[in-house]
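One protein chain omitted, others in place.
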Amino acid sequence: MTLESRYDAIVVGAGHNGLTAAAYMARAGMNVLVVEKNDWIGGAAVSRSLHDGWTYSNCSYVCSLLRREIARDLDLPKYGLQVIPYEGGASFTRDGDHFAYYSDHNALRREMARHSARDADAYRAYSQAIMRQCRFIRPFLLRDAPDPASLRPRDLGELAYLVKKAHGLGSRELGETLKFWTMSIGDFLDEHFENDLIKAHLAGSGIIGTGLGVYSPGTAYVLLHHYMGDIDGGIGAWGFARGGMGAISNAIAASFKDHGGTIHTGAGVEKILSKDGRVQGVALEDGKVFYAPVVASNMDIKRTIQHHVDTDDLPQDFTKAVNNFKIRGSSAKLNISLDQFPDFPAAPEHTSFLRGDMHVSESLFELERAYDDWKDGRWSEKPYIDMLIPSQIDPTMAPTGAHMMTVFVQYAPYDLNIDGNRSADNWTDAQRNAMAETVLNQISVACPDIRDRVVHMEVRSPLEIEREVGLTEGNIFQGELTFDQLFFNRPVPGWSQYSLPIKGLYLCGSSAHPGGGVMGAPGANAARAILRHETRHGRMKGYAA
Amino acid sequence: MSNYDAIVVGGGINGLIAGAVLGRKGKKVCIIEKAGSFGGMASYAVDGGPSLAHALYNLSPLALKDTGIDADHATLTGQQIDTVSLSSDGNHIAFKEGRVYWNDGTEHPQSQAWRELTHRLKTYGGLLRQLAEAPPPGGHSASLSRARFAEMLRLAKLGVGLKKLGKTEMRRFLQVVLSNVYDIVLDDLPDGPVAGMLAADAIRGAATGPRSPGTVFNLIYRLGHGGTITRPAGGMTAVVDALVEAARAAGCTMLHETEVSRILVDEDAVTGVLTADGQTLNAPMVLSNVASPLTCKLTGPSVFDIETTRRIRNIRARGTAAKVNLRLKDASPLPGLKDELKGARLIYAPSAAYVETAFNPAKYREMSKAPVIEAIRTELPDGSHWLSAIVQYAPSDIEGGWTQSALDQLTQLTIDTLDRAVPGLRDHIVGTQTITPDQIQAATGAPGGHWHHAEMSLDQLLTLRPSNGTSRYAFGPKGLFLCGAATHPGGDVMGLAGRNAALTALEALK
Partner (left out) sequence: MSNFVDPKLGLIPGPFHTKLAEQNRARSWYDWAGYAAPGILDSMEFEYFALRNQSSLFDISPMHKYRLAGPDAVEMLNRLVTRDVRKIKKGRVGYAVWCDEEGYVIDDGTLFHLADDDWRLCCQEPMLTWLHDGAWGFDVAIKDETHDIASLSLQGPTSFAVLEAAGLDIAHLKPFDMIQVEPDLMISRTGFTGDLGYELWCDWGKAEALWDRIWQAGTHQGLRAIGYEAVNIARIEAGFLTAGVDFQPVHATERLHRGQTPFELGLGWLVHFDKGHFNGRRALLSKQHTPRSLLIRCDVEGFKPAQGALIYNGRKREVGHITSGIWSPTAKKNIALAHVRMPDAQRASKLKTEIYTLEEGKWDTRMARLTPVTDAFFAPLRARATPPART
């Protein structure tokens, strides 16, 4: 049976960006449908209960980047979103020591001085440099990236804004900015610090989600990408969404529905329909067809173009650029139900920093070697892990007394190398379990009793992330965050402003500027572009984003 | 006591060119070189072996012109050489006249793709050359000055050049130039010796691997003067001789075996130099061809701001290229190589992935167990035959230091690697010389023995070269300028750094 229905706009994929775009459009008075292949919404910002009593943030697991403008525009707290910052963090070492990252700056300085007095002092200059970069970049997140090859007034205007901001830095700071944007996080840290453990602790944000090593140029920017968010104005602070990351998607969805939006779950898009270079609507896998003059795809650019549209009608250089878009799976995830709080023998009793992000990498070389393993198609022998126990702060995540642990793993390849054959099909259960053992070994550096605490464990290789969420190769940013794929190059040169070569088709996910993370900016920016191009009134009136 | 208008410290390629350019502008110049002969790193050789640099591909015609050397100078035109990417199965691949051939002379299936890719990169190189031929943009000169006007004009020209590419190509340029060579090459070519050759060219002399973002720039830089590779007639020594001759003709006083022990500064302006043998040479302008940390030692750190010295210390310059000279028993051709390719540039880089893997150990201060090699056959004036090889990666700061056994291991790895592709080569070798980056540093002063005195990475280019705030050659006190490879646009027996520095110095002290 074919059910036919007509909308002003259809959003493909109910990830947080798709929902954000949909919510803005609905508030502008459009009749919007969101279609989602899974039975649940959220994409990678999702909370699911896979073991009775425990809730996992299955994919993304902490929150900071979500633009506060969007939270306010869409009234998300009214729809149930509550974000709580977490404090501190730590890196544990194999010899039983640790470096604790206290949120209290005095305690942090004293703890740094315990490892290196010079580093404790140098941390000031380091954070000043990072903060300056954050302040510089933040205004660009909710603006379009100008097309440098275009002479349209809008592009020239955006370019002029960029030049004005850059000029405002002054020549010295502009130089420092250019350098920061092009250097590696390893080199940046080496310039400031001497202690391996401190450097390793700070370096993690430079590689999370990316197919680059700590010494690859451009990773300082990746670090910035993780620092440029805020919680209640505290730049660089991270927190938990109460109820898991799905709470963010759920709040956006509720805001959307409250303004007349419709969400259709359980059937993926088979095809984005177009005729004479103009989008018509979508045909779903279950046979349903929906029509609309505007379709916004929350899928990554590769999935959108390669699998769901007729490429025959597209410009060849565009499809070639899409095919060459780099979207490499490099991360895995473990979600663990714990029967009780695990033992951290190296930590002072009842310390606060266990409520933050915990790691076990001891040096930049160790992190770089982890990257070498990945280049060869193997998961890292000593992966970087970003481990948190959100149930300490969020009582909704686990039964009383029990806990939930989320462990992000860098690096794990998508095309696993078995005896020289590299293929995603190599991710058998046995391989997945072997990877989980590697990760548990890493965790046990911090908590040796981890294996005794496990009640249930979800192991997600890049392949699972791709299969469930639809992220190509399991890349969490819908595309590498390298210079050649950022700003006006994102996703591909000439198409950085959300529209695609089929009229009425837009990209609203992290493949678009400004990129990945639970930020919402691509969704909001895409909605702005759609309203400008496709509606008569043309503006997102009264909204900050 | 002698008085000059300008003193050049260090008689390497850039120092000679800077001196000659100033001399031709009517300045009384003295070029001072510590070693017994001029030429610095380019012509550095051990025990009569081949020089460090063994081919020309980037020597700037503009720098030559301003030096007073005819671009058609017999030495420089020399002999064009082709490139061969060696294959272990003996089916070597030859690159000649813009096409790719199998060993049997048939055209390689990747010929067209390679041709298009290199053509595009050469076009980009031509555009970027405009930037190389002047100080980097973003100077502090007042908004209405002539220099400022010239800079605006240059940027406008670059803009027009970009515009001429067309929208699509212009956008692609802005993407490609920021990308890594591994991805850009493998987008168009399957991985193999053709891709490997491009990857190897992109990382030569650098402490980086093909997967590192920014490496396409290095390849474009190499192709900035068209990409033709020339073996100079009479070798690199003849090139240096031509430059020395040009400097003399320009009226420069040439002092060799003279060490500068101090650059003299008074009232925040240079006044000259003091030599190790106690001479004071006066000049209101000193151009230093030695890297900034050494220059800083010659003046004393007091004359610089603390931020400047901190940035200087943070300049990355890890040399990773060793020179292994293999002495051949006679003129007989190497096994498996066709006669017409006898003098070709041989590359051992069977794939881009191989090059990346070779880079891995260098990150951890170890040498590559399977190195990337560029080798050129040379006959020296004394009639000896050599295979002059540049071997990567052999980091200057190798763990445990370059002991004799480490040197032996590197030599052996080089021979083993080449012998795999050219079986029987081993039997032609009658002697070896291995020169590691730390030796190069000791002999020439180049930091880390690095070819460019400072890594050519995006964060150390243009206005950031050699460091933020010192990119326009002026360095601290009035009258002091840097003119070496660490400055914009970089090294590579190119000469533009010296030429730009000389012209900038003239403008500044007018």
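Note that the chains are named A and B in the order they appear, and that numbering of residues resets to 1 at the start of each chain.
Definition applied: a contact is a pair of C-beta atoms (placed from the backbone, for glycine too) under 8 Å apart; a residue touches a chain by one contact, two chains touch by 3 or more.
Note that the coordinates shown come from a computational prediction; the quantities given were computed from them, not determined experimentally.
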**Candidate in contact with the missing chain, chosen from A:Arg118, A:Arg152, A:Lys275 or A:Arg451** = A:Arg118
**Request:** Check each of A:Arg72, A:Arg110 or A:Arg278 against the chain that is not shown and name the one that touches it.
**Result:** A:Arg110
**Prompt:** Contacts of chain A with the missing chain: which residues?
**Reply:** 100, 102, 104, 106-107, 109-111, 117-118, 121-122, 124-125, 128, 131-132, 135, 168-170, 172-173, 348, 350-353, 355, 392, 395
**Request:** Extract the touching residues of chain B with respect to the undisplayed chain.
**Result:** 265, 267-268, 296-297, 300-310, 313, 469, 476-477
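Keep this in mind: only the chains that are shown with their structure count from here on.
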**Request:** Provide the C-alpha centroid distance between chain A and chain B, rounded to the nearest whole angstrom.
**Result:** 41
**Prompt:** What residues of chain A sit close enough to touch chain B in their complex?
**Reply:** 147-150, 171-172, 174-176, 178-179, 182-183, 187, 191, 212, 215-218, 317, 324, 326, 365, 368-369, 372, 375-376, 482-485, 488-489, 492-494
**Request:** Write out the stretch or stretches of chain B touching chain A in their complex.
**Result:** 138, 140, 167-168, 170-172, 174-176, 178-180, 183, 187, 208, 211-214, 314, 316, 356-357, 360, 363-364, 457-459, 463-464, 468-469, 471
